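A single protein chain has been removed from this complex, and every other one stays in its place.
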């Protein structure tokens, strides 16, 4: 992961997921408001969207875990090196664990769409847990790094944990379009922030950033707010576009 | 901003906003309770008040950003000085970012009043976000300052974040007059506390405060509670005055 | 306050308040469950109980402030000593501020009982604020004290802030007897813990406690849990006694 590409891939994934959720929520909201009251059947296109979303998450998680394990410098399914008494490539294992929970979340979405026996809200709880685990592992990731590196990752955690809290609340407060779009917005913010981390820590062109300069940290904090503003704008534009 | 005037302007702005919200909420509450049940149409004067509020926020934010950019010692829209490899006037940029989010909040208020397609609660969410961003930027503002300076700003954060939480809860619990007035009260508290910060850090008359004396910090903590009591009193008086 | 008596007086006050609230809540709960549905008139004895409670809080707060100001070594209404450039008896002023908010809470209870125009929930919000202010001032109180002294006061904060959160939730979730009794229980816990603080820091008999011994801190932590168990027991006993 310690390259620009390693941050661009999850970034693109979260950006896509964020846009997808925005579109899905707007379509569902349109369906809800246009239906006569009392009827609460999920339309067939909705079901297909859920299957697609769940399927993508499962396949994505599986591919992600495989890649993390079997890249050239990966752990190749070895966890503990008994010869050297040391753990093998824990970074890759941690990323695999994160993917695992997004995969579980995909399974929960498929299961709750396929069967009425699965209680409502399990899909959101699992998505909330996936974000929580991602934030949880990242939180212990950033210890003992240079100040700017730690700071830029801890800003990522703000987006991750707010997103997690958002989906957790959705387990109880259902069909609240403001909450749903805010959750999608947090995914877009997370995605664009992954790109920002890539640009700052592994710049494609130009000089390396000074990881200890206080002004850089002040700029990055402000930059996070700009990303938030752009994410809000993107959700608003996508929503109005889909609605029309 | 590092003058008494620089604290008095936002202070006056928040005081005004707090009083305005108090009056608005009481009028809305009066309208709700005096209407027969079932009718939920927003009266025309209410719409006009929302437009006025949104317009003021947008204009205020625009003027604020322009002033921060183009004052004599401002950044004049330059962000990075490539000659010196340093950021230009990040303080002004940060204040501009804060104004930006209050402007976004103004746009959200206008949009949700003008169109029924904008989901209910977007205006409160955007106000909550504006306060959150303000608090978020302030939080990283106060590092490495003298104790009293840091303390007096962190007390401001108490008012800011409680206000933010308050408006966030309003997204879900609508038309709760106690919650609405408490949110307005937090704005008044924030406004009067900005004045207090100005008086302490840039005294108009008398000696400079000792920024390291422990007794000063104890007094300021207590003083914050007095401001809260006065803010509660002001909201109570304004409310009963408007009601009658 | 730095005597055993200075901790016993607020302790007794909170114990009394806790028992009083328990009795009141049980009587109200009995009235609610015995009424036919739809009727929601507050019985006259309930009104009188509220007046009594509010009146006691107002008088108690007034007396408390006067005593703190005009005891022999009190500040006698002087806040700043211009001769020595120092604050006068800030401790007494802080305690007075705490009393002030309990007085405001008393006014809110009387007002909301007397007039139907005062929105429901203002009394609980003001009680929550009074506890918050108490905890807020205590929080900055305990800096730079010996470990055991700081620890025993920070345990008090646990009871204060949980109580404050409890009454804040009651603003939104009304007439939930479990929540109401838990709030009363937090008052009893706070009261009995004040006595415990008095016994530990200003022992009536026996040797002085070693304020730096780790075992003492472990015991005090456990002791807090015992106080909680006793408070739960007292609320349970009082409740069943009143009910029968």
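Order of writing sets the chain letters: A, B and C. Residues in each chain are counted from 1.
The rule is short, and it goes like this: a residue touches a chain if its C-beta (ideal position, glycine included) is under 8 Å from a C-beta of that chain, and two chains touch if they have at least 3 such contacts.
Because the structure is predicted, anything quoted here is derived from the model rather than measured.
> With touch defined as in the header, list the contact partners of the absent chain among those displayed.
Contacts of the unshown chain, counting the full complex: A, C.
> Specify the residue from the set A:5, A:44, A:119 or A:207 that touches the hidden chain.
Result: among the candidates, A:119 touches the missing chain.
> Looking beyond the chains shown, say which of A:90, A:114 or A:233 touches the absent one.
A:90
> Looking at the full complex, which residue from C:12, C:35, C:86 or C:176 touches the chain that isn't shown here?
Of all options in C:12, C:35, C:86 or C:176, contact with the hidden chain holds for C:176.
> I'm checking contacts with the chain that's been left out. Which of C:12, C:35 or C:221 qualifies?
Touching the chain that is not displayed is residue C:221.
> Pick out the residues on chain C that sit against the missing chain.
29, 158, 173, 176-179, 181-182, 207, 214-219, 221-222, 225-226, 228-229, 232, 243
> By the contact definition given up top, give the residues of chain A that touch the hidden chain.
Touch set of chain A with respect to the missing chain: 85-87, 90, 93-94, 97, 100-101, 104, 117, 119-122, 125-126, 129, 133, 136-137, 140, 144, 171-172.
Note that in this section only the chains that are shown with their structure count from here on.
> How many angstrom lie between the centres of chain A and chain B, each centre taken as the mean Cα position?
Inter-chain centre distance comes to 31 Å.
> Multi-chain contacts in chain C: which residues touch at least two other chains?
Correct list: empty.
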